[in-house]
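One chain of protein is taken out of this complex; the other chains stay put.
Letters A, B and C mark the chains as written, and numbering starts fresh at 1 in each.
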Amino acid sequence: MTLPSHIVEMLARIRRRFQNAPLQERLLPSDAEFTTLRPVRNASTASVAKYWQRLRATASQEDQDALADPITMADPGQFSANIENFIGTVKLPVGIIGPLRINGLNAHGDFHVPMATTEAALVASYARGAYAATKSGGISTALLYEGVIRTPAFVFDGLLDAGLFVEWVVREIDALKAAAEATTRFGNLVSVEPMIDNNVVFLVCRYTTGDAAGQNMVTIATNALCEDIAARCPIAMNAWYIEGNFSGDKKASFLGLVTGRGRKVSASVTLSADVVEKTLGTSVKAMLDYGQVANLGSHLSGQLGAQAHFANGLAAFYIATGQDAACVAESAMGITRMEARGDDLFCSVTMPNILVGSVGGGTSLPSQAAGLNVLGLKGAGNGAALAEVAAATCLCGEISIVAAIAAGHFTRAHENLARKR
Amino acid sequence: MTLPSHIVEMLARIRRRFQNAPLQERLLPSDAEFTTLRPVRNASTASVAKYWQRLRATASQEDQDALADPITMADPGQFSANIENFIGTVKLPVGIIGPLRINGLNAHGDFHVPMATTEAALVASYARGAYAATKSGGISTALLYEGVIRTPAFVFDGLLDAGLFVEWVVREIDALKAAAEATTRFGNLVSVEPMIDNNVVFLVCRYTTGDAAGQNMVTIATNALCEDIAARCPIAMNAWYIEGNFSGDKKASFLGLVTGRGRKVSASVTLSADVVEKTLGTSVKAMLDYGQVANLGSHLSGQLGAQAHFANGLAAFYIATGQDAACVAESAMGITRMEARGDDLFCSVTMPNILVGSVGGGTSLPSQAAGLNVLGLKGAGNGAALAEVAAATCLCGEISIVAAIAAGHFTRAHENLARKR
Amino acid sequence: MTLPSHIVEMLARIRRRFQNAPLQERLLPSDAEFTTLRPVRNASTASVAKYWQRLRATASQEDQDALADPITMADPGQFSANIENFIGTVKLPVGIIGPLRINGLNAHGDFHVPMATTEAALVASYARGAYAATKSGGISTALLYEGVIRTPAFVFDGLLDAGLFVEWVVREIDALKAAAEATTRFGNLVSVEPMIDNNVVFLVCRYTTGDAAGQNMVTIATNALCEDIAARCPIAMNAWYIEGNFSGDKKASFLGLVTGRGRKVSASVTLSADVVEKTLGTSVKAMLDYGQVANLGSHLSGQLGAQAHFANGLAAFYIATGQDAACVAESAMGITRMEARGDDLFCSVTMPNILVGSVGGGTSLPSQAAGLNVLGLKGAGNGAALAEVAAATCLCGEISIVAAIAAGHFTRAHENLARKR
Partner (left out) sequence: MTLPSHIVEMLARIRRRFQNAPLQERLLPSDAEFTTLRPVRNASTASVAKYWQRLRATASQEDQDALADPITMADPGQFSANIENFIGTVKLPVGIIGPLRINGLNAHGDFHVPMATTEAALVASYARGAYAATKSGGISTALLYEGVIRTPAFVFDGLLDAGLFVEWVVREIDALKAAAEATTRFGNLVSVEPMIDNNVVFLVCRYTTGDAAGQNMVTIATNALCEDIAARCPIAMNAWYIEGNFSGDKKASFLGLVTGRGRKVSASVTLSADVVEKTLGTSVKAMLDYGQVANLGSHLSGQLGAQAHFANGLAAFYIATGQDAACVAESAMGITRMEARGDDLFCSVTMPNILVGSVGGGTSLPSQAAGLNVLGLKGAGNGAALAEVAAATCLCGEISIVAAIAAGHFTRAHENLARKR
């Protein structure tokens, strides 16, 4: 059989769904009438009620009550800087791990880390890793680099103009920096690197963003830089775009892995053989043996870096602390290492793209602010510490899952916590 | 200057933080005493209160009230199948877009899509895309493939034993399939493919998972398969692991891009020139011109596929409907295409790794269930339709962002919605 | 300084080149007259002489003699099936390593491997690896998979037609296979897998190709398959292309790493501690320590798999044995592993994309045929063995370079062999 059987089966499954309805009709455009939602930027009790009226065809009063509950509706306007077309709030359960001892350049002390998830066993697993790490003296962390990027693109007639443009940018760099930085109190344009592909030039604009994650800040600053270029540059330009889809914003990319985006943090701990055995229920050798296989798997499947499940820790941490959950796509890459140190086990994560802020974004919403307060890291001065806590938390998760898989406990944990309750 | 200036500056920034404290001490392990949390799997009013007592050092009563609000605390036990060490709920604002007309194999009709985010302008942008798509007759969608994978690894003394093992698996495949499927009512093992690296064999086990996202289902089924192998296989095995870090679970990988993981959906719409001009405020040509540059950017920065911001749509959709937000890391890749069709604009997304379920995971929590009800897609029979809605939603976001960048509106939208309120 | 200094310096270098000539003029199209070469497919003494007359502006009689030497010119026609516009031959020096003991599924015995290169130290380094491997009992090898792919693409109006097309292919697969295989005695179409991106369908056609590398064979067979589709398929098709730039032909791709292309071979040897010390001048521990760093480097720089310098061994082997040197681009990826086995060192390479043939291509040219005869692997029946020798040779190179870098000898070897003579 030349066609793989699972593909044949899949096609048959798809066909079976349509035995009663002509496939052709289902996929065609339809010109039935519709009334679109009137967009609402500043939510009110009335606007929410009106939306729910629209949704009655599928959603019940009970559904409305679950999202537009009385506490949420006590002040719907509080969400207006974070969302449009507001209909209520979704509630994600938050668990904590800790104390997680962090010996860091920026984060220093014993932390309780809030994690928001609906995946059973996740918090328990990270808590186990935190316990092992803390018993071993805590996790050392250092912010190694910062630099949120925005990469506008400029299109010219040809290579010659592109080259002249780059020369002009070099000459004008100080004025351009000033234009960009005039839009922001906290943003600092630290480098501009041209990337030329014939008649197209990308400018990789790299910023530090104070305590904010800074995605909007760098957009606005770069826009000012571009407008200054557009106003003053004598080389004829066919078009410019605020983002040439080069920066890796909201997506995994090798650029991000290689040069970093957001904050780059390294975190490590050496677990004693005793802790590995008593707390994690396995042995250093078993973890190292599995580490070799896991590394092989990462190469053979074409991952960006090598790690087990940064995304679990990051998503839970980002949501609980008011960060942008979509940034998990770009943050969840990097390197986890486990190596023998005598009889003990050195474990580290290095994460080049952590996007967190202690101010801005969702950080001032009440429950998210509470999440930051649980950490003691709300408000100005805490951006770098937050990034270190994020990395340390991910390291806990790596330790725990590697131990679980090495010991053969992984499935059991998921069975017990997700199913048997 | 041989060292790039931004690196020198970054190092100086780091050093400045520590002028008053000896760096050496901060990063060293500490043996200060600590008391760990007692893990709690079944949350109760008492357990939550006890935790907050622990958190008083950093968090106030107000913080506690924000997370452990009266509605949440009316029944803390309802979250016990989804989290451990529960301390309350974080509330994410939900907005809706729609009606979004979907002409799909599985999803068919006019949908209102709930999106949970704290990023201003996101819902408004997707709503604009939905309006343009619906005015153009709606988005055609088709589920093209399903197959959640788990990839256990088996380690042997050498290549010879690895080869004999694969032969044994071939002979025993029916029994192994039976062992796997005995653990699940809905999971179906559709293929097993060996991947050999000398003495290590990965078995790529691919399942359909009914209406569930299915990550636990495939873990448990594969564990049974592995235990059957371990019990009966005559070839001496040094170790086996339930996951060889090959499946791409919770991370972007080229394996996922090439062979798919989860549900693969394609969604498309042809926007009339008129809609592009009146609704999106730009022109087909401008969008195509930008598309060329954006495609170039995706190549030069080493992305997996080419797209603008799937992660925004996916994260907001996953959170609002009880999916696993960590899966954004693996789902947010694929292909966005925009091409001329006469005077009009063909737009499509093909997403190989959508992980959604209409049952299981967080889907039965009250506010998440309400999110699914808003769509009319809660419960059995709706998994495939959910995946199609996810892809259609992402297509709305791609249309809107490309139009905004092409027209030069992108920054203004973010300034207005995020800052000026 | 916001612009990195090396970029500024680079721009200045470029500008300096043009202080005397106006840059603008140099890059502009020119309409000066020219006379193109008359293409020659069957070389003769006269055609070669005529070409050299054309080249006299830059090349001397001595140059002509170096390429069009008497031996070459004794029968210029012998190259006519391999080149057009023939002007002579370039001579690459060939060195040998060996005996290299290979204990393989297909290659079995003590081989002398010819390697063509102009890079000093390369042959010496591979010879050292071969000696260490042979002293340790030889290299075990196994061909694990074969399957050269060609991936035609078919374009339709929309997703619906694409789906109907795939269904039609499924129904007609036996006839299509027959059409493809009718063009070849040795090619066997082993699988066809559709890859759908909305209205575009790629068919991944995978062949075994007997003892040939098979790139032309699969092109011709797939062309017949496509023409059969074009003649008989009732679904309206906008276009089809023999290759959708998907197969990874002549380029590194993750598709090739994940699913293999060409022949996949694994090769391994366990070096005794004694051999590592006496032959390689280092220790097992030193090699393992370096292996950890080298693995990290491969991840952080975004390589496809992890290896040191497969390309050196492959290019030298391909050229010396009449293979296609351009295929080095796709073949030079895979995995090198080094692991402790007690006190000894397990070393393996797994290479998913070796493209070699013992017939066809350049294998019957006199000096290339001699290269194959040195191996004893010329002609029918030896394709699989050749692939195993290629992998074993690469393993020798990996062993030697890792030992050299671990021991700190790497630079010295290059200094001595390349410079000091």
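Odds and ends about this structure:
Here is the rule we go by: a contact is a pair of C-beta atoms (placed from the backbone, for glycine too) under 8 Å apart; a residue touches a chain by one contact, two chains touch by 3 or more.
Computed from a prediction, not measured in an experiment: that's the story for all the values here.
Of the candidate positions C:3, C:96, C:166 or C:179, contact with the unshown chain belongs to C:96. Contact with the chain not shown here comes from a single listed residue; of C:4, C:262, C:352 or C:383, that residue is C:4.
Subunit B residues in contact with the hidden partner, per the touch definition given at the top, are 2-4, 7-8, 11, 14-15, 23-24, 27, 158-160, 163, 166-167, 169-170, 173-174, 177, 189-194, 254, 257-258, 292, 295-296, 298-302, 304-306, 335, 337, 339. Contact residues of subunit A toward the unshown chain are 1-2, 4-6, 140, 142, 144, 158-160, 163, 196-199, 254-255, 257-259, 266, 268, 302, 335, 337, 348, 350.
One rule holds in what follows: only the chains that are shown with their structure count from here on.
Centre to centre, using the average C-alpha position, subunit A and subunit B are separated by 11 Å.
If you average the CA atoms of subunit A and of subunit C, the two centres end up 38 Å from each other. Residues of subunit C in contact with at least two other chains: 2, 4, 158-160, 163, 254, 257-258, 302, 335, 337.
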